[in-house]
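Left out: one protein chain. Kept in place: all the others.
Order of writing sets the chain letters: A, B and C. Residues in each chain are counted from 1.
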Amino acid sequence: MDIPYIVETRPDTGLANGKLGIWLFLASEVMLFGALFSTYIILRVGAPEWPHGELNVWLGAGNTVILISSSVTMVMAWASLKMKDWGKHRLYLMLTVGLALFFLVNKYFEYAEHVRMHELPSHSTFFAIYFTLTGLHGLHILGGVVVMLYFLGPGAKMWKANPDQFTNRIEYTGLYWHFVDLVWIFLFPVLYLL
Amino acid sequence: MDNVTTHGSVAHGHAHEHAAHHELGFWRKYVFSVDHKVIGIQYAVTGLLFLLFGFTLMMIMRWQMAYPGRPIPLIGMWLGQDRAPMGVMLPEFYNQLGAMHGTIMVFLGVVPLAVGGFGNFVMPLQIGAPDMAFPKLNMMSYWVYFIGGVTMLASFFPTGGAAQSGWTSYPPLAVIAPGQTMWLVGMIFLITSSLLGSVNFIVTIVQLRAKGLTWMRLPFFVWAQLVTAFLLLLAFPPLEAAGVLQLMDRVAGTSFFMPSGLVVSGKPLMISGNGNPLLWQHLFWFLAHPEVYVLILPAFGIISEIIANNTRKPLWGYKTLVYAVVFLGFMSFIVWAHHMFMTGMGTTMSAFFQTTTMIISIPSVIVLTALLLSLWGASIRFNPPMLFALAFLPMFAIGGLTGLPLGLAPSDIHLHDTYYVIGHFHYVVAPGTIFALFGGVYYWFPKATGKKMNELLGYVHFWGSFICINLVFMPMFIQGLGGMNRRMYDGGAQYAHNAGLLKWNLVIGFAAWSLGLFQIPFIINFFSSIKWGKAVDKNPWEATTLEWSAPSPPGHGNFLTEPVVYRGPYEYSVPGAARDFSPQFEA
Amino acid sequence: MLNYLGLPPQASTHAGDIDQMIGIIHWLMLVMFVGWGLYFVYVLIRFRRGANPKANYEGAHGTFAKGTEIAVVIAEMAILLVFAIPAWATRVSQLPAENQATLVRLYAEQFAWNIQYPGPDGKFGRTDISLVSADNPIGLDRRDPDAKDDVTTINQLNLPVDRPVLIQLSSKDVIHSFAIYEMRVKQDVVPGLRIPVWFIPNKIGAYEIACSQLCGLGHFRMRGFVTVQSAADFQKWMDDQEKELRPATATPTAN
Partner (left out) sequence: MSDSSDIKSHLGKYWMIGAALLVFTGITVAANQLHLVVPLAITVALVIAITKGSMVAAVFMHLSHEKKWIYGSLILTVVFFIVLMTIPFLTINDTIGTPIHVSAPEHTGH
C-alpha cells in the first residue's frame, strides 16, 4: 500500500495531506510568535519608560513594501504553475527570492547600524525584544529562501515527473511565505511605530 | 472463519512482491528507516533506556536523602571531584541530578515512549494506514529527539555540570547558574522534534483512516493520541520561545527575565534589567500544564485498549470518554497558573485558576468512572498487561485526588513545594503512566515481534513494582503534610520540624532500590522474549481493533489487503455472535 | 481527621481555617477513594473469568455514574466558593494597617534572610544596592534619618505574640520562598517585587523559616529562626537592639 492523498484530496475532508500539515505547522508558528508578542506586551507595560523612535521607520517601511511585493510574486509563481506556464513561474519565483534577499540585506544594514551605535540586545529590554523578534523572523525568511532555491534548483525536476505534486509544493511554500509576510505586517508597527 | 484463510493466501502472494520491491540495506532498514514501525521501536527503546537512566539518577539521590553525607556505595568513587569528592555528593550535584531526573523522565522518557513509541507504532496500524502521512518527517523527528537527548546527556560533562535549577528552570537562578545553556539547547531540539511529530500525527489521523473508520469507530487510543498531538502542537511553541529568550539572557546579556537591582553574592549584576521573572513561569507552565496531560492521555488510551480486551466487553460510555478527553485537552490550556499561586497572585486571578482547576478535574473523574464501570459484567482475564492496567486505576485515583487540595489556593499554601506535590504527581506519572506503559509493552510486544513475553516474569515484575512503588510514594504524603520541603539536598535534615519525618527517607530509599531490582525481570524478559518468547499468530489476545489484522510483525506497508472497517472498536461478547469478539475488520 | 493527617502544630490564628479546609477536602477524597475502591475490589472478585466466564455485552446500567459525578461537582464547587476563594481573599488582600501591625522587611538572598525593623519611628530607612557590603547586606543607608533607628538582623525574626505581623518580602538575587509551617504561611519572594504577607502568631515559641523555592546549592540550608515572644519580652529585645545600635551611629561613619 502507498500513502494516499499526497496529490489528490481525501473526499470527506477535502484536503491533501500536505495542505493540512502546513497549516498545522503555521498554527504552531502562531503560538511561537504569540509568546514573543505576549512577552513584548508584558515587558512594555512593566517598563518604567519605553523608548520611541529608536528605529529607522523608513527602512522598516521599505522592508514592508519589499515583503508585500514578494507575497504578490509568490502567489503569482503558484498561479503561473496552475496555468502551466513554467517560464513565468520561474521568473516569479526568482523575483521572490530576489526580494527576500533584498529584505535581508536591508536588515543587515539596519543591524550593523545598531551594532555601531552599541545598541545591542543587552542595551535594554526594547533592543532585546527587537533583536529577538526580528532575528527569529529573519531566520524564517532565510528558511524560506533555502526552500525556494531548492525548488528553483534540484527540486524543479519534479515538475516533469509529477506536475500536480510540484504545484502543491509551491502552494505550501507560498502559504509559509505569506505567513512570514503576515508576521512582519505586525512586527513593523509594533516595533517601529509604537 | 473463511475470511482468515483468504487473508492467509493473499499474504503469500504479497509477501513475495514486497520482498522483491523493498530490499533496503541495513542502515536504511533499521537505523535511518522511514517505516513508522521501526521508528516507533527506536523511540520506544530509547525512551525505555532514558527511563532507566532517569531512575538511576533518582536512586543515587535517594541514597543521599537516606544517609546525608555518607559516601555513595558502588559508584560514588567514579563520580569525580566536582560531583562527589570522596564519594560524598555535593549539593550542586544533587541539584543537577534532580533537574535532570525531571527533565529526562518527562521529555526524554515518557513522552517519547508514550507518543513517539506507542503512538508511532500502534496508531497507524489501528487506523488502517500504510504508514504515517510524512515518513521522512517522522524519521527526522526521531533524530532531532536523539540529538536533544545526547545534548542533555553530554551536559553532565563540561565543568559546571548539568542544569541545576530544577526541571522548571526558574530565572533569575537559571540565568546565573551553571549548566543551563546546554539544557536550553537540548530543550529546543526536543521541542522541535515534538512539534514535527505532532503535525505528522494529526495529519495521519485526519487523513489516513481506513474505509469505514468513522470518528466514532476510532479506537480510544487514537483519540487520546489526537488530543495529545494538539496539546503538543499548540502548547510547546511558547516554551520554545521562552527557551530562546532564556538563552538570550544567558549568552547575549539580555534581561527578559531579570529585574533591575540584582545583587548576586554581594556584587551588583551588570545587566540592563527591567525584565520579569514571572514571565518565564507563565510561558513555562503554559506548556508544562498541558504537558502533564500529554503524559496521562496516552496512558488513558493504552489502558482503555487493554481493559476492553481483557474484560471481553465494550468500554462503558465510549462517547462520553471521547468528549471527556477532548474537553480535558481544551481546559488544560487555562489552568496553568495553579502552579503559581504563591507568586503573589491576587484574589481575582487566583479565583479564576482555582475554578478552572476544579473544572478540569471533572473530565478525569468521568474517564475514571467510565473505566471502572466497564468492569461491571465483565469476564476479567488477569494477564500481565491487564494487571498493570487495573493497577493504574486506583493509582491514578490517588494521584488525581491529591491534586485537589493543591488546586485550592489556601490549602496549597501549606502544601506547595512540599513532598505532597512530589507524591501527587508521581502517583499519576509513575504507578500511573509508567504502569500503563509497562502494560502497553506487554500488550503490543507480540505485534512488534511476533513473540509473547514470559508471563511468570511479568507477574514478578508487576507485584514487585506495585508494592515497592507504593512504599516509595505513599510516605511522601506524610512528609508533605508534615511540612517537609522538596528539593532538599539533605532530605530536610536541617530543619527541626522535620525531625519526626526523616525515618521515612530510609523507607523510601529501600523501597526505591528494591523497585530498581524488580525491573531486572522486566529487562531480562524484554530482551530474551525477542528471541525465545513463545511465537504467536497475528491476533493472540483475540482483540478487535485493526492492528491485529496485520501480520505480526507487520511488513512494509502494514496490511496485506486494504483494510475496511465494519463496526465500532470494542465489539466483544456481542449477543448471538459465534465468538466473544467481533473484529472491526471482519464483515 | 486533622490528627491523622499529621499536620504540624498550629501557631497562628488562621492556621485552623487552612487546616479545616485541608481536612474537608481530604474527607471528600477519602469518601471517593473508599467508595470506588470497595466497588473496584468487588468487581475484580465477582467478575473474574473463573466466576463469570461469559461477559455481558450491555454492562452496567442506571444513572449511578451520573449521580456520583454530579455529587463530586457539587462538593468541589461548595469547597471552592465557601472556603477557598473567601479564605484567599482574606489571606492576601485584606492586609492589616501598617500602624496596627508589627512591620518587618525581609530581604532574601542566597542563602540567608536579612531582616529590617523600622524601629521606634516606624519608618524604614533608605536602602541602596551600591552600599551593599559584607556587614551591610541590605545596603542600608545609615545617614538617612529614617535609618538611624532601624534594627537589622540576619536569620533571626523576633515577633510579639497576638499582634498582626506584616512582612514585606523582597529578594536581592533569585526567587526564594518564605514559609513558616506552624503559621501556615508561605509566599514566594520574587526579585523586582515587594510582596506583603501577614499573620497573627498566637503561640509563644521557637519556629523556623524554611526557604521553599529552589534557590541554588545552599537552598537546603537557607533556614531562619522565628521567636514568638510576649509583648514585654519583645519590647525588651527591641530595646536591647536599639542600645547596641546607638554607639555605632554615634561615631561618625567613615566613608
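Please note the rule applied: contacts are C-beta pairs under 8 Å (C-beta built on N, C-alpha and C of every residue); 3 or more make two chains touch, one makes a residue touch a chain.
Owing to the predicted nature of the structure, the values given are computational and were not obtained by experimental measurement.
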Going by the stated contact criterion, tell me the shown chains that border the hidden chain. A, B, C
I'm checking contacts with the chain that's been left out. Which of A:Ile3, A:Ala35, A:Val145 or A:Ile170 qualifies? A:Ala35
Touch criterion as defined above, residue of B:Ala162, B:Leu218, B:Leu279 or B:Ala370 at the omitted chain: B:Leu279
Options B:Thr214, B:Ser265, B:Thr348 or B:Thr561, residue touching the unrepresented chain: B:Thr348
Contacting the left-out chain in the complete assembly, out of C:Ala60, C:Ile138, C:Ile195 or C:Val228: C:Ile195
From B:Ser260, B:Ser514, B:Ser528 or B:Ser582, the answer for touching the chain not displayed is B:Ser260
Given the full complex, what residues of chain A touch the hidden partner chain? 13-15, 19-20, 23-24, 27, 30-31, 34-35, 37-38, 41-42, 45-46, 48, 57, 61, 64-65, 68-69, 71-72, 74-76, 79, 82-84, 118, 120, 122-123, 174-175, 178-179, 181-182, 185-186, 188-190, 193-194
Those residues of chain C that touch the unshown chain are 92-93, 129-130, 170, 190, 192-196
Missing-chain contacts on chain B, rising order, are 202, 206, 230, 234, 238, 253, 259-261, 268-274, 276, 278-279, 282-283, 286, 333-334, 337, 340, 343-349
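Rule of thumb we're sticking to: only the chains that are shown with their structure count from here on.
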Distance in whole angstrom between the CA centres of chain A and chain C is 49
State, to the nearest whole Å, the distance from the C-alpha centre of chain B to the C-alpha centre of chain C. 33
Computed distance of Cα centres, chain B from chain A, in Å: 34
Residue numbers of chain B (touch at least two other chains): 275-276
Multi-chain contacts only, two chains or more: what residues does chain C have there? none
Where on chain A does chain B make contact in their complex? 1-5, 10, 13, 15, 17, 20-21, 24-25, 27-29, 31-36, 38-39, 42-43, 46-48, 120-125, 128-129, 131-132, 136
For chain B, which residues are in contact with chain A within the complex? 129-131, 133-135, 195, 198-200, 202-203, 206-208, 233-238, 240-242, 244-245, 248, 252-256, 271-272, 274-276, 279, 282-283, 286, 557-559, 562
Can you check the complex and tell me which residues of chain B touch chain C? 90-92, 95, 164-166, 170-173, 176-177, 259-266, 268, 275-278, 311-314, 316-317, 342-347, 350-351, 354-355, 358, 361-362, 365-366, 368-370, 372-382, 390, 393-394, 397-398, 401-402, 404-405, 408-411, 413-418, 478, 481-483, 485, 487-490, 492, 494-497, 572-575, 580
